[in-house]
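One chain of protein is taken out of this complex; the other chains stay put.
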Amino acid sequence: MDDRKERFNRVQLRDSKQQEMLVGSTTPFLKDAWRRFTKNKGALVGLVAIAVIFLFALIGPYINEHAYNVLDKIHINLPPRIPFLEKLGIFDGSEGNYNPYIEKGFTNDYFWFGTDVLGRDLWDRVWMGTRISFYIAMVAVGIDMVIGIGYGMVSGFFGGKVDMVMQRIVEILSGIPNLVVVTLFVLVLKPGMVSIILALMITGWISMSRVVRSQVLKMKEHEFILAAKTLGANSFVILFKELLPNIIGQIIVMTMFSIPNAIFYESFLAFIGLGLQPPLASLGVLIADGYRAMITHPHLVIFPTVVLSVLMLSFNLIADGLRDAFDPKMKGF
Amino acid sequence: APAKEETEQVLRIAKDNDVSSLDTNVATDGLSFEVIKTFTEGLMEYDADGNIVPGVALDYEVSADGTVYTFNLRDDAKWSNGDPVTAADFVFSWRRLVDPALATEYSYMAEGIMIKNATAVIKGEKPLTELGVAALDATTFQVTLDAAVPYFIQLMTFPVFHPLNEAFVTAKGDAYAKSADALLSNGPWVVTEWTEGTKIRVEKNDTYWNADEISLDAIEFLIIKDYQTAALQFENGEVDMAKISADLVDRYKDEDFFETKKLGYTWYVAPNQLVAELQNENLRLALATSFDKSFITESILHDGSNVADYIVPIGLATGPDGKDFRDGAETFLSFDAAKALEYWNAAKAELGVETLTLELLVDDAADTKAVSEFLQTEWQTNLPGLTVTIQVQPKKNRLQLMRDGTYQLGLTRWGPDYADPFTYLGDLFQTGVNYNYGRFSDAEYDALVQSTAPGGALSTDAAARWAALHEAEAILLEQAGILPTWQSGEAMLVNPDVSGYEFHVVGQPSYRNVVKK
Amino acid sequence: MKENRILEVNHLDLSFRLGNEVNHVIRDISFHLNQGETLAIVGESGSGKSVTTKAILGMIDDNGFLGKGEILFRTSRTGKEDEIVDLTKKDKKYMQKYVRGSKIAIIFQDPMTSLDPTMTIGKQIMESMLEHKKVASKKEAMAKTIQLLDLVGIEQPEKRVRQYPHQLSGGMRQRVVIAIALACEPDVLIADEPTTALDVTIQSQILELIKDLQKKTGVSIIFITHDLGVVANVADRVAVMYAGKIVEEGLASEIYYDPRHPYTWGLLSSIPSLDGQDEEIYSIPGTPPNLIDPPKGDAFAYRSEYALEIDFEEQPPMFQISDTHFAASWLLHPSAPKVDMPLVLAKRIAAFNERRSQE
Amino acid sequence: MTKFIAKRILLSLATLFVILFILFLLLQFMPGSPFNDEKLTAAQQAVLMAKYGLDKPFFIRFWIYLQNVVLRGDFGISYAIKKDMLVSGIVIARLGTSVRIGLQALLLGVSLGVLFGVISGSKRNTWMDSMATVAAVIGVSIPSYVLALVLSFVLGYKFRIFSITYQVDQPLWSSILPTIALSFFVMAQTTRFLRTELIEVLASDYVKLVDAKGVARPKVILRHGLRNAMISVITILGPLTVNLMTGSLVVERVYGIPGIGSLLVEGIQVNDYNVIIMIAFVYSALYIFVNLIVDILYGVIDPRIRVAKGG
Partner (left out) sequence: MSANVLLEVKNLSQFFRIDRHTTIRAVDDVSFHINEGETFSVVGESGSGKSTLGRTLIRIYDAHSGSVTFMGREIGGKLSSDSRKFLRKNMQMIFQDPMASLNPRKKVLDAVAFGLDINHLSGDKNERLDKVVKVLKSVGLSEDHLTRYPHQFSGGQRQRIGVARALIMEPRFIICDEIISALDVSIQAQVINLMRRLQKEHGLTYMFIAHDLSMVRYLSDRVAVMHLGHIVEMGTVEDIYEHPLHPYTKSLLSAIPHPDPDAEKDRKRFVYIKGGVDYNIGTIRQLSDTHSILATDEEFSRWQQNDYSLFLK
């Protein structure tokens, strides 16, 4: 041991900053959440997948010489054929033992995802459909969020009689079969994008409002809400400035979950014939149409289903990731 | 489950919809009539070649003016409870059909064949007994019409005119025809099982007078709404006959069990002349000739349907010359893009527009949707400056909109009620007629058609009437009062072991001669 | 391991992985527990008290891992002779079967959340008896449960066994948690802040109860708290923990009447004195260090007014003050300058000593 | 408890009444009429409307309907789907099948879901967890009709293991495929929810205490973890159960099941008012009933609620 005397000199207390070592990281909440989010492999995969799908939805239709709405009376019902891959024996344009490209002499044609009964290029249609599905999801979710959050916050925050009445309404709304309401809606208005979105609005927000309400109920007992009250904050300020930022994590997670729901719902409407007006085609419409020919031309249903499933899978993965990232209990991970 | 060992001949048919009623007077849909025909028999029946042959009637006489028909009934016709089938059974059934208390939807058929006083009875202005039907004795049934109806006899095969056993029907009361045991049969088979939403089974009726000629022991109508499921069931040998949708044709078109047949439906686009632009004949002609109908029939539907450059379908009616109405007849409004463009340019000039937007109203069925998309592109490509939007609606709504005249272009179809061109030309396109969705109106056309109507000037002169009908069709189509599109077909999978299946363009298929190996 | 020791922790290191970083929560910690005694571990929040006990039970969270060090435990499996096992070497299965609940039991801090809300308290108490086959039948387990409830001072135990946690008050729940811990007559009882969540009146009852139980069963207790009043009440020996290290260890009287580490001084001084109303209470400035990047040398030096230069360079070793008293502070080094403890504390100790000498 | 249930039932009846009224009102706005056959003339339509009293003013119709339902249990007749037949007969004939298949699917889905959920929740971040999570996410990502058809194509057609269509005379055997198809979503949902909940519950203090008692891991997970985690899983199972029991249109269609899901859609398509209302009514009643059950179940699982509700 080094026993030099001077090492035992007393030291003046260092300045207070050094003593007050801050605990926790200095990153703000959202950044922190983002960091945790990016640690989640599944979520990242989901994010990347969505980015890729989004990119394809943007540029996909333009990167081949076909178009989503141009009929081609010759090249109908062709299975997928992709250059290079065809050499591997996949996507070589054959359907069972039959290769219409060869039989019909379309040896120079490549339809990456095949074509439909009107000879439209499925690749383009799938990406255009993805665009619409994105669009529907976003709009529906946006509106759903506005109503769901508003409803849930008011119901949860004011409690008492207000809550009781609002919850009764929710109960009645969810007691009526969705299908009845939605179909009537679509029938009364003209079928189409607007109706679908409105239809989604009728009941789509209920689960969001439930989540928000329960979060608000939990949050409003927190002392910082009381503190805001003692400082004279009115309900509006408390709801939007104090509560909302604190449940935003839950809301984002819920939103992520309702995106696939909206997409799914639209495809269900398409299945029962209440979908979009042609030639617009969402993924749901493509699948519903392709479904009818599934045992004949499986490519018509496989591609849109794969894209839809990957989309849903990704949103779900992201939702899961976000839930973990926003969960304060997971702090530090 | 492994296929069952078959000791009896059972024909299993997959059906894409359910029956709505097995009450002969009340039923309205195809399948219901089809099933009803297996367990009831009318005065007349079709034979294998589509000829009208006696059923319960042995023969009939018709008065010179064609307004009184007297049927002699066979005396060995029996109900499945042992009662004989009598003239009174027909009287009962026909009166029931027009009974305002029952208010059946198909009572209009009684009006259509102009049974005396039918209209007044239906309205409740006259008692049931005033209806022009009478049982002269147990085996003689007489019908009095207001005018000669050329297709009267042929309609006697239609189930609504089949007999009913009064005692049985009254005894069952409200329960009549609501379940298998509340039905009585006078036909080849008898209903033994009717399971909600799943299956109807009819078994051989031993009391049927002609039972010996019937080979099938039972027929099962299996309700399988999904065509693919039905097709897979067929491939698995679980059903013998299955209708398939256009989407599945590619899979089966080369198989020996694949069949197509022509139906009596003609699909057409009805331009609504309440819409100012569509009153322009050139525009209608442009629209009518600017799409490739063969693509619809060959590529979209490929189920045996036919390009329709006409409105009265092939195989509907045979003329006095013994030839089909279409045989040698003119065609109209064939696809001709160049001509269409000329019409279009003319129309644009007349309307003083360069661009135009029209909306096409269609059913939400898969086929019609695909066709509408095709029409849309064809029109937009071949008639530059035209924009077509599509509005898809469930069928009921589509009909309502068209009936109300609140549409522009509507894709619709008509199914014949009887084997006569009048079912199209008379019932559809006269001025002010219910089903004249597009409000087509032409005085000359009306006059011609009137003359061919029951009781019209030509109603007893078959040849002249035929000519007039041809002429009327030409008037309608030359000004593109409607835009004929295609005549329906149907693709089916039929077990090669099954033979003797009889299909009729008008009326129901018959299983009387079916044999299953 | 010495004869009278039941548990000995030697040079234990424990860290948690936090993303890319590693939090060195327990750093080379050593202490022991004698048979039948109560060892109190005190230290401020986050100093690693709970983690240490969890390490003993082999229950550290998934992201934690042990470094060097051993945890020796004197145990006997029925019928066999005592053996000394190193708990760090044992797998989960062993811990579950032969240690947790049966040999070493724990009481958690918060009685409100420590009980399964969906199960009657009777079942929760019986669970470990049945699991460790301490009883022959359910009936016997029930009888014993009722006895236990009686023992921890719950009235009408026959009725209570069928009740659910929410039907009991906080104090009663904590008693149930204690009953659970005692169910298998463990050799060691770890009480991790068993009274912090309770109010004073109930706290004092629970403390009496624990002491009483120790008298009756002879169980050895590790008592964790940051309340020095409580420690004074229950502890035979005290270990003061700071930033993942034991900085001072000794008999309770040694810690209270002759504290040597400046951190212990700080702790003791920050309790308001009963009379001196006008002075400021002594408070330790600053906050505990971040152990992701532990300071070199003495972790307390940054907050200590007694810091020496060497504190910032080298970690102090444990200096022995008496047979039982140790402290890790360079101030105890012979070369270190003489320093006086804070005045309030000195005064208070003087008062204590005076009173002691009077008695 | 009885008082609580009685109160709930009264409340439910009030809710049902409101729902019935709303449905009636909604149908009022439905375009078209049940007598909309393309061959029907306007005059005939009017006759039919009059025959069935559909020409009467809204409130009178509602009042008559209400009387019929309440006093006679008469839900009216079908106008189009099964002409003049009692709607109750049709619906009840189909309801049994729907409910049975729904419950089968629920049972299968929840069992598998619980199994997977427990595995992935307790073996977090292992390959088993990843597998179960991926399976669960895929389960909620594939449209059910595609799944249904794939199942019948592969298992019913290619390998001929199961019957492709539902057969009334083999109700169990032939409902295996639809049961699987329907259970997928339930399974996936249960897995996901259970996993999240279980992770939370397993991290709770009371589970830590059970761990500290030296209870074997499987018992910890099943006895304490699962039980507590199920409390919130039940919330999502409630509505799901109703949806299952009232039949999935899609699956019914693919397998030719005579259920009420497809009947409802058909009813809507042809404006068969009484059919729509009765099915909707049954749905609502089931929904309310199931929620009641869920609330009671809560009480069984979670004693805190039992007391709070004053049982």
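Descriptive notes on the structure:
Lettered A, B, C and D in written order, each chain numbered from 1.
Keep this in mind: a residue touches a chain if its C-beta (ideal position, glycine included) is under 8 Å from a C-beta of that chain, and two chains touch if they have at least 3 such contacts.
Quick caveat, the model's predicted, so the values are computed rather than measured.
Note that the absent chain touches A, C when the full complex is taken as a whole.
In the complete complex, the hidden chain is touched by one of C:271, C:292 or C:321, namely C:271.
Set against the missing chain, the residues A:41, A:87 or A:222 yield one that touches it, A:222.
Along subunit A, the points of touch with the absent chain fall at residues 17, 20, 22-26, 28-29, 222-224, 226-234, 237, 242, 245-246, 248, 328, 331. Residues 44-45, 170, 198-205, 207-208, 226-233, 235, 252-253, 256, 266-268, 270-274, 277, 280-285, 287-288, 352, 355-356, 359 of subunit C touch the missing chain (whole complex, contact as defined above).
In this text, only the chains that are shown with their structure count from here on.
Should one ask which of B-D and A-B has more C-beta pairs in contact, the pair is B-D. Taking the mean of the C-alpha atoms as each chain's centre, subunit A and subunit B sit 48 Å apart. Remark: subunit B and subunit C have CA centroids separated by 91 Å (rounded to whole angstrom). Multi-chain contact residues of subunit D (touching two or more other chains) are listed as 31, 149, 153.
In subunit A, the residues that reach two or more other chains under the touch definition are 187, 294-295. Subunit A makes touch with subunit C in their complex at residues 2-3, 5-11, 13-14, 16, 18-23, 35, 39, 332-333. Residue ranges on subunit A touching subunit D, taken from their complex, read 42, 168, 171-172, 174-177, 179-181, 183-184, 187-188, 260, 264, 267-268, 271-272, 284, 287-288, 291, 294-295, 301, 305, 308-310, 312-313, 316-317, 320, 323, 329. Across the interface of their complex, subunit A is touched by residues 227-228, 231-232, 245-251, 292, 295, 299-300, 364-366, 369-370, 372-374, 376-378, 389-394, 397 of subunit B.
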